[in-house]
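This structure is in structure tokens; I'll ask about it shortly.
Note that this complex is displayed minus one protein chain, with the remaining chains in position.
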Amino acid sequence: MTPVGQTDTIRVTGRQWGFFILVAGLAMLPLIEALTDGNGFINNSTLFSMTQMLMLVTLASNWNFISGLTGYVDFGHTAFFGLGAYSTGILMTKSGWPFYPTLAVGALVAALAAVLIGRVTMHLKGPYFSIAMLGTFAALREIVRVVRPLTGGGPGFSLPPYLNRPLFYYLALAQAVLVVALYRWLKGTEFGSMMLGIREDESGAEMRGINTTLIKITAFTLAAASTGLVGGMWAYQNTFIDPDIVFLDSRTIEMALAAVIGGLGTIAGPVLGAGLLYWMRDLVWASFLQWHLFIEGVILIAVMLVMPKGIMGLFGNRSGLTVRGVRAAWRKR
Amino acid sequence: MKGQDSGPDIGDREALLEGRGLAKWFGGLAALNQVDVEVYRGELVGIVGPNGSGKTTLFNCLTGMESVSAGRVFFKGIDVTHRKPHQVAHMGLSRTFQSIRVYRKLSVLENMLLSRQWGGERLADWLRSSDRGTAERARDILEFLTLDGQWGEPAGSLSWGQQRLLEIGMVLMSDPELVLLDEATSGVSPGLVEVITERILTLNHLEGKTILLIEHNIDVVEDLCDRVVVLDYGEKLAEGTVDSVFSNPAVIEAYFGRHDAEF
Partner (left out) sequence: MTEFLQALVNTIMLGGFYSLMVMGFSLIWGVMGVINLAHGEFVLTGAYLTWIMNRHLGWEPLAALVVVIPVMFIFGYLLQRLLINRIIDRQHLVSLLVTYGLAILIANGLKLAFTGTPRSLTTGLRGFWKVGEITIPIVKTYDLAIALAMMAGLSLLLGRTRLGRSVRAAAQNRQSAHMVGVDIGAVFAVTFGIGVALTGAAGTLFGLTQPIAPFAGLPLTLRAFAITTMAGLGNIRGALLGSMALAAVEVYIGTYVPGIGTNLGLVATFVVLVVILATRPQGLFGGLTPVEDS
């Protein structure tokens, strides 16, 4: 019997093929660059740009996982990005650790923080949670600034240079693919259904046997760990971190915008949104560099007013259990 | 399974659900004060009382949705006073809500599917694919409740009475031993009140479910309940069969004095 929450067999295969082709295509890019020696269509800066885009895909998907699927809209998610960035940076410069272990630690630190922070903030509902997270983000920025001996304070510090563009590209690609696939799978499991119950009516869900606290914090921690990982990668690529560029106000906006444009609560939404956002950004940057955040603000407002369900919403794809899946389940009788 | 004419055999049996000395204070106000209540397996017990007498608070305390200021709650002999609602639910207790908590934006069937018994808290349970045969169970229950025609409609578009039925359906998905119904007929059209009443009787008589219900409609209480508990201002005013309770002068005064009951 077709499990509820997934589409009919035929559509699934079609979508999966599309996905594989896309991923394969993306995986080819660095090879093309190497072959054309950076002179063709794909050059070093394209790769860099695509890497950033893939990182945004991951970030937007993480943000969507907690904000869209459980309904706990996290306005301070960048806090975990920052924790990952700083953990990686500090371990590499102060303790001389190699890159990959520091990435893992970055994710771990973010996860640990999420458990601690979540236990406190997730008792709050709706806007209170959102703003509490916003406050956490701002507070962390100041804490990092203050704990100078450890973090280098306001002036920040540099990381060892390691400009291997293709490597980062593949890392970002791998993470994006893994994360999107993971979320898609989870959404179709019991865990996903429980998240849905929490989003739609938490007290009712609790009364129907769902351990809401455990589920929420698990989802929160998962998203945070993934975001921490991106933070670590970003720090390394940037080769320099300080409180202000790491804990940047506009980072959360980008994640949120990408998810919302694409369709909050869907899986494909953040991917589409990130891609679209990046394409728009390249366009805008070409002519109006200074204006890009201003325009992003405008777009966020416009999208919320005009098409709050995002692009996926235009396809009538509700972010709950899909109607098609439900119909299939019904017919199986 | 008890017969229709005789009341349940209480005797020395242990109560399925028991609240002892329950009290709940909000600031200086006692929503519940020294309330004792027992429900034995197979019974159909009613909780009645004027508005604001603490009935829903009692339910909240019994199910763990609100913490008690004093007193204890026992379910199947186990002290569940400080347990969280989902833990109590797992033990076999289910409830509906006065304000109807269905997932409005989701379809009727989705509502049912989201209410099944959640297997447990092991990772393996979480990672199972959603739905295994529960769609069939859902459909059976929906048929029982005359709602199967609306399986694909958003729950919010159903009539009030139908939403109450849906809520009962959601409660039944987990096959509970004890069902708490909070105002199952309030605001419902007379025709559907009959449907609901019949269904409740069937659940109790044929399927042996123990039922505790809050009701304003005295006719429904008369039809359904073996035993009634009257609350007033958070305290237990009277307890007994429907007849004995409603000929009790104190109870009459509580009701008539406040023009609350539907007679």
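The letters A and B name the chains in turn, as written, and every chain counts its residues from 1.
We adopt the following convention: contacts are C-beta pairs under 8 Å (C-beta built on N, C-alpha and C of every residue); 3 or more make two chains touch, one makes a residue touch a chain.
In this text the structure is predicted, and so the values were computed from the model without any measurement.
Contacts of the undrawn chain with the visible chains, over the full complex, involve A. Touching the missing chain, out of A:Tyr162, A:Phe294 or A:Phe315, is residue A:Phe294. Which of A:Leu26, A:Met53, A:Ile66 or A:Leu134 touches the hidden chain is settled by the complete complex: it is A:Leu134. Within subunit A, the residues in touch with the undisplayed chain are 73, 75, 120-121, 123-128, 130-132, 134-136, 138-139, 142-143, 145-146, 201-202, 249-250, 253, 256, 260, 290-291, 293-294, 296-301, 304-305, 308.
Heads up, the rule we're going with is that only the chains that are shown with their structure count from here on.
Chain contact summary for the complex, subunit B toward subunit A: residues 63, 65, 84-87, 89-90, 94-95, 97, 101-107, 109-110, 113-115, 117-119, 121, 125-133, 135-136, 139, 151-152, 170, 174.
Contact residues of subunit A toward subunit B in the complex are 1, 3-5, 186, 188-194, 196-197, 200-201, 203-214, 318, 320-321, 323, 326-327, 329-330, 332-333.
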